[in-house]
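I have a structure I would like to understand better, so I am pasting it below and will then ask my questions one at a time.
Shown here: the complex without one of its protein chains, the others still in place.
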Amino acid sequence: MKLIFEKSIPGRGQDIFPICDVPICLPKAPHRNTKPRLPEISENEMGRHYTSLAKRAHGVNDGFYPLGSCTMKHNPKINEAMASLPGFVNIHPLQPPHTVVGANEIITELENFLCEITGMDAITFQPAAGAQGEFTGLLLIKAYLQDKGEFERNEILVPDSAHGTNPASATMAGFKSITIKSDAFGMVDLDDLKSHLGPKTAGLMLTNPNTVGLFDTHIMDITRLVHEAGGLCYYDGANLNAVMGIVRPADIGFDVIHMNLHKTFSTPHGGGGPGSGPCGCKSFLSPYLPGLTCKDGKTYTRAEKSIGNLTGFYGNFLVNIKAFTYILTLGSKGVPSVAKNAVLNANYMQEKLKDIYPVAFDTTCMHEFVISLQAIHNEKNISALDVAKALLDHGMHPPTMYFPLIVDEALMIEPTETESRETLDDAIEVFRDIYKMIIESPEIVAASPQTTPVLRLDEVKAAREPKLKYNFGE
Amino acid sequence: MGIFIPNTTDEQIRMLNDIGYKDFDDLFALIPDEAKFKGNLNIPMGKSEIEVTHTIESIANKNTIFRSIFRGAGAYNHYVPSAVNSISNKEEFLTAYTPYQAEISQGILQSIFEYQTMITELTDMDIANASMYDGASAAAEACAMCKDRKRSTIYVSEAVDKRILEVIKTYSFGRDTTVKVIPETNGITDKDALRKALDDDSSAACFLMQYPNYYGLIEDADTLCKITHDAGAQFIMSVQPLSLGVLKTPGEIGADICVGEGQPLGLGLNFGGPYLGILATTNKNLRKIPGRLIGETVDSAGDRGFVLTLQAREQHIRRDKASSNICSNQALCALKAGLYMATIGPKGLEQVSTLCSSKAHYMAEELSKIGMPLVYEVPFWNEFVTSCPNTDKLLSSLETKGILGGLKLEDGNILWCCTELNTKEDIDTVIAIAKEVF
Partner (left out) sequence: MNDPRELMYTKDHEWIYYDGEDAYVGISDFAQQELGDLVFVNLPEVDDEVIAGESFGDVESVKAVSDVLSPVTGIVLEVNEEILEDASLINQDAFSAWFIKVGNITETEDLLTAEEYDRIIEG
């Protein structure tokens, strides 16, 4: 389809702004000489343009979206309604505190809820996304250790199954990232962990359930060992959906956590963001928390040894309202029931698929499971990518591909709790049909997708000859 | 409670039994008992949609919505055209993930590609990324981009918004990078101090200035750029995007990186977020740009299509060697910004920029007539600082009339902001109230 610039006709446009009711006066400073080639387009044409774009996108509302590790659950409509109330949208972040009592009440209440769910003592909503939450948590660890004079503790241990953000965040926080091996069951290899713990250990970052969808059964040993070595334990909350209300990270030895409200707490992903990545900690780390908070409705205060600020104001406030709405709706019984059904749905699919799609680790999984196409790849030359693309022709968003890195030809499936049994049965049917096709006519699978707006795209060309903006034909 | 789960309790039990589990306890048997949370969560019982709505509406009603806002300082009360939210709320945009599966994500990819193009047009830079979290974090990431083995010290003007400086410092604490502040004199960067500091420091990586600066002043960016480049460092400008409807652009000035708070481009005040981090740069920084980039390519039939590209820069591939950890960004905000720019077009951009400037100059003139003169004799766009005989008294008087006045600065002066939403009548009302107060 055409780009919006190709639909632009000089002189067209929309009337938004009034005639100036004061004398025209421009700054006595150099003005721009170039004319920005923004689109000139009527509202009708623009609306149709974006409707066409929407038809070429796939959201949770378009169909099953079992994208492992991303928790693509239903995004309740009430969340959106509450986050667009004028009393939240039309308030300035620098209004006097007594005029934003409601906004600060939400922040305080949500902090209480999330502390209860995680077992932590304090939470900052400064981080705009999970990765920034990780960075924040690591800075808390760094500030705390430096405060104690333990400057030599500069290593963060990260399992080889971890999300890429973990080692990247460790580097950004000035730590050296040390990779810990997984054992034959996909869990932290305790011997490898022990061999890397020592006087340089600042901490361990762990996702639990881990990225192969398994709850690490040695978790109490792991956190104890790290603490005995003088390090802190960081909980990557990416997979909190599997255990909320069942296990509280603080109770099992974690000192710091970030949550992805856009995963666990049902706020929409928006095609990549905005998310919200609040960071929680135990009380001994709270003096280092970033940002300003207003708990009494009167004054903003900053923690005494605050690491500073991660975002300009109070993080992605409207996203936090959506999460608040969600927790208020679910309540104390609803929260654990989310985890239970997320785990049930994943096991249901795993059980119905594992006879033909070997699972990486054949045991009860948590909210997601990983299948490996390695054998099929060897026999039929059909890769995880091919299967993913074949799913596109069935109106289904594929699972996460080639992650975690410790499983070859991986597809990671996370159905979430908001899918019905029929949806799961349909998806299982699709997976089985594709398997049949792999056996009978693999060339069709290899040539998929065929029904999508575009066919497979040349990513090599995109990277070798980067074209990152429209060429107006100069 | 639990209403977003379609399967009934009976169905859940049947599914459990179907796959060989007695009940949920059986399903969770692998979690060590000592790890399990035994109590009940101490949060309220779940509520119906109507109850939740009433609860949250009553909380929202505790906030004051000012009918007239003269406060900016990093968050701006601009008009959001109806089409922006109406269109961006389409579920296909709202509920999609990052467009990793390009074939069914062309809509998202193309919308961001269009956004990237519009930002380069607005700023006259070569390339723009798909967005950062907000203006402040974009500034911090821009500073980090300039670091190399030989150059690591970050210089920032004192006339930059303290919130931006704070985020730069926090990021730099992580990377163990030194941040040095170049002092301001009379509201603008002290050029001699900058020249001296950079001349004496072969490790200077970059200098970041704000345009217009925190006090609304339009600094001599051309000269600051030249001083920075003469010292071999990169020049970063943090902009208010709508000012570029009239002001000389970062590209024309020769900036290496342009960052900015994109909130004025169709996002509400939102009590500080979600906002939009703009990050644009020159081709020579292509490999150093953080975050997602959308690129044009062709599909196997030769038709145009779009993909996430140059991903090997990013955390999910480069892991501990990635220059940034950013993963989720503010894609929906970028979509809104794209919609905003498409709605107003080039004519609207110039109009809104002119309206902001004209209203601010009118207000400054009127305030000076009643004994609140401009503090700085430097050109400004839509924000300016005046003195005030009694700042607290004036601001609280305005508040009682439903007007959010300018921001009180540490020295007691007021930082005012006008946008296209402030009518002459509103401005005259402020003047009248001020006259009454003094």
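Just so it is clear, A and B label the chains in written order, and each chain counts residues from 1 on its own.
The rule is short, and it goes like this: contacts are C-beta pairs under 8 Å (C-beta built on N, C-alpha and C of every residue); 3 or more make two chains touch, one makes a residue touch a chain.
The structure displayed is predicted, hence computed values, not measured ones.
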| item | value |
| --- | --- |
| Of B:3, B:29 or B:312, the residue in touch with the unshown chain | B:312 |
| Where the missing chain touches chain B, by residue | 287, 310-312, 317-318, 321 |
| Chain A, residues in touch with the chain not shown (by the definition above) | 402, 459-460, 463-464 |
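To be clear about the criterion, only the chains that are shown with their structure count from here on.
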| item | value |
| --- | --- |
| Whole-Å gap separating chain A and chain B, where each centre is the average of the chain's CA atoms | 20 |
